[in-house]
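Structure incoming, see below.
Note that this complex is displayed minus one protein chain, with the remaining chains in position.
Here is subunit A:
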Amino acid sequence: MERNLHRQLANMKKSLFDQGYLDHEQFTQLEELQDEANPNFVEEVVTLYYRDSARLIQNIEQALEKNPLDFAKLDNYMHQFKGSSCSIGARKLKNECTQFIEYCKTGNGEGCKRTFQQLKKEYSSLKKKLEHYFQFARQVGPLEKACRPK
């Protein structure tokens, strides 16, 4: 039964990679940093990311309501958001950020607004998927310890 749960967890993760939500290399690097002293490091970092980036999302939202748009400010905010998103391996989000930054460079306000709406959808979607993944991982973790031969 324990092997089944592990397989389910692995399949969940594979699905996140295959659907392009997560970058395989970066997310795996984060998981490799986990050890007995920090067994939930990835979850901690992802939680920190969502907490920290909420402020950035709000800043971008407010900046997009201004007229005229300050593209330099938007570019700056989005670079910060892109950097954090890359660090947790959020691949789709990174692509949306890159697109937004391109629109900033060309002064395309409508493009920025459109991309930002898509970005917010991806952001929420990834959050739900990761919450579900970590919740399952936490269940599998204690079961693994309990079943480990002494």
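Definition applied: contacts are C-beta pairs under 8 Å (C-beta built on N, C-alpha and C of every residue); 3 or more make two chains touch, one makes a residue touch a chain; residues count from 1.
Convention: contacts and distances are computed from a predicted model.
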{"item": "Hidden subunit of the complex - UniProt protein name among \"Sm-like protein LSM2\", \"Cornichon family member 4\", \"RALBP1 associated Eps domain containing 2\" or \"Response regulatory domain-containing protein\"", "value": "\"Response regulatory domain-containing protein\""}
{"item": "Which of A:Leu5, A:Val45, A:Leu69 or A:Val140 contacts the chain that the document leaves out", "value": "A:Val45"}
{"item": "Hidden-chain contact residue, picked from the options A:Leu22, A:Leu74 or A:Ile88", "value": "A:Ile88"}
{"item": "Which residue of A:Ala10, A:Leu33 or A:Ala54 touches the chain not shown here", "value": "A:Leu33"}
{"item": "Residues from subunit A at the interface with the omitted partner, ascending", "value": "25-26, 29-30, 32-33, 38, 41, 44-45, 48-49, 52, 76, 79-80, 82-84, 86-88"}
